[in-house]
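Some chains have been omitted; the remaining ones sit where they do in the full complex.
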Amino acid sequence: MSKVTNEIYELVRELFPICRSITGDGVRQTLKIIQKHIPLNLFEVPTGTKVFDWTVPQEWNIKDAYVIDPAGKKVIDFKKHNLHIVGYSIPVNKTIALPELQKHLYSLPDQPTAIPYVTSYYQPRWGFCLKHQDREKLKPGKYRVVVDSELKKGSLTFGELIIPGLSQKEVFLSTYVCHPSMANNELSGPAVTTFLAKWLLTKKRRYAYRIIFIPETIGSIMYLSKNLNVMKNAVVAGFNISCVGDERNYSYVSSRNGETYANKVAQFAFESLGEDFTRYSYLDRGSDERQYNSPGVDLPVVSISRSKYGTYPEYHTSLDDLNLVTPRGLYGSYELLKHILELIEKNYYYQNTCLGEPQLGRRGLYPTVSKKGSAAGARRIIDFLAYADGTNDLIDISRKIKIPIHELYPIVKRLLKEKLITAQE
Amino acid sequence: MSKVTNEIYELVRELFPICRSITGDGVRQTLKIIQKHIPLNLFEVPTGTKVFDWTVPQEWNIKDAYVIDPAGKKVIDFKKHNLHIVGYSIPVNKTIALPELQKHLYSLPDQPTAIPYVTSYYQPRWGFCLKHQDREKLKPGKYRVVVDSELKKGSLTFGELIIPGLSQKEVFLSTYVCHPSMANNELSGPAVTTFLAKWLLTKKRRYAYRIIFIPETIGSIMYLSKNLNVMKNAVVAGFNISCVGDERNYSYVSSRNGETYANKVAQFAFESLGEDFTRYSYLDRGSDERQYNSPGVDLPVVSISRSKYGTYPEYHTSLDDLNLVTPRGLYGSYELLKHILELIEKNYYYQNTCLGEPQLGRRGLYPTVSKKGSAAGARRIIDFLAYADGTNDLIDISRKIKIPIHELYPIVKRLLKEKLITAQE
């Protein structure tokens, strides 16, 4: 672990209190904080813009929301936790009886100490979320209900950072910033992605990197509607980064086409880490990889997580907090993603420049005395060259000759220097 | 079970007594009875006609045949069971000693109560078949032997029904009518096929149906020699229907090329029934699928059976009678084949009309409140759409998203109505 370990966690902490949604000032505030780390460009897409089958909705902002019980006590208070309000709740200010109020309340009987996360983006509605144990204490009587929110023509905000590379080809990173105060899903994704971008900016890059911070679903659909043609030609592999902050095992959701380059790299990277991981089928998808892999879009995108959305008990509740997410958890994911991106940067097709084996001895790469077993040390070089036929990339060669890829990196370097191989896209 | 249950069985009963062979009046009489149910066209192919490597043989008819023992008793009598005569026996009328008679007798020592079924279509010969237990009672002495048969230039008779569909593409059904009094092999095939045709005539049809009632081997070779070019272009899947009348498990014989559409549909249909079934290799073939799959013919044809020819003890003996075949057994096969044909009719390639997921919420197909688990009900629609990319047919989608095909039919209907998918051939 290093200095960056705490920096990622600090960013999560800084962003945590903000009330985000798919539009509104919470998103803008979040992206501006990220701009302190990386030169993100912000864009505003007006309400009413047609994006494929969808329409950008009205912008939603909220100042306050609460419920006062018959005894005059504020029993639900948005200012204490922004999950108390159903996302996109319309304004309301009235006094109603408990039975009427109940129709607008959401709680989890199985998780009585958790405030659930509920939204209603595309149907006008208001509602409050609360711990089930608190809901059970509500007594009959008149309740004062106030939602001081605003729905108006405005815009959907997103951030984009395109980092150029030597090639026009791109690696695509996508993460989302539409969730209110939850830490793993979803501040871990934007925080780790921010520091990945920061690291990429310091590197010599083969590929360009297209990195976006968007609201989920409507954001990815909007982004594709503007950029699909360019991305279809450019993107070699993409990663939806989500739920990467806890300390549980890693996982990835396969792309719809199981043979994409993103899948190949992810599978190989996880295997080469030597830790347990879960490969989810595309049937287990649930985040923006849904859009990126949809028919006709067909971008080579997988989702990278630790505990995947929907699979851990704290998911979409107030229990997904700053205790669930840890500096160590965030940093591990950051390192994993660096490992994946380095793999992509270094993964060329290699072509032997000789017919027959080259004479390694005169280059100091083969023992000059030949005796039983003497060539064992040179074996990996010979094996590498045997498969460097222009049809195998470094991942393929590593698999075929059964040598870990990081042990091949110095061999590649030496053989390139000796002009015994060439690297090809 | 329904009214048709008894009707199929009654047709088997009506056809049972007739003495059929590969040519002759028994076939004509059989096809005329079938014409009472469906508008079958009858054709006559003259003796001597060259059909691929074969020649249509002389026509055979028989009036009577018997053997009288030294005591004057009729010990073998064609009029009691038409299996007593070797098919295509030449006329004979003479008195011979028992040892000479024995050379012309056929019985089954292992099945002493069964009269075997024996033929000699392409070599002039006469012979009688009898129960082994009766053969053992024959005493030395002179036997009078009479075969009142006729072999002459005539023709081979077959029936054909072509039912048009919206498409020029065809589904092919083949069954055979050359066996004398045996019920499973082979009256079950023609009887079930007759009622399938009757049902098809009442349906709106995507495909045309080419349905033939032929003598085995020579009939299919003859039919191919006349229709192969048309069929090569038109037939999408074919089914040889044979031995479908008992109550044992279903089975099918794979086509030679294991990747034909007929194979795909049959395998899927059997799997989706959820009953045990046997998939026989093409090496286990034995009926007209031999010809339909032969090199250069290569039609996509599988054979559908319950207990396949050759695998059950009553096969090709007098024990294959009206007790072995049951109304329930016949009706089950009729329903299975309807299931297969409906599958073919409904199995289109589907293409999503949107880029990205469509907004299902505004069409009432997705919950408007989003909370933990709320989208589970809409999941199958989303999964269907995710694979409706124009490269998967409904069978593929059902397999990939692991939802039974009958549960997809209403989803398809709704999505077509919403214009969210199109159906493609």
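For clarity, chains are labelled A and B in written order, and residue numbers in each chain start from 1.
The definition used in the following text is that a residue touches a chain if its C-beta (ideal position, glycine included) is under 8 Å from a C-beta of that chain, and two chains touch if they have at least 3 such contacts.
Just so you know, these numbers come straight off a predicted model, no measurement behind them.
**Q** What is the total copy count for the complex if 2 chains are drawn?
**A** The complete complex, not just the displayed part, contains 3 copies.
Please note the rule applied: only the chains that are shown with their structure count from here on.
**Q** Distance between chain A and chain B based on Cα centroids, please, to the nearest Å.
**A** Centre-to-centre distance between chain A and chain B: 57 Å.
**Q** What part of chain B is in contact with chain A in the complex they form?
**A** These residues of chain B touch chain A: 351-352, 354-359, 361-362, 368-372, 382-383, 385-390, 400-402.
**Q** In their shared complex, at which residues does chain A touch chain B?
**A** 52-54, 86, 106, 108, 116-123, 125, 127, 217, 220-221, 224-225, 228, 256, 282-283, 285, 290-291, 293-298, 310, 315-317
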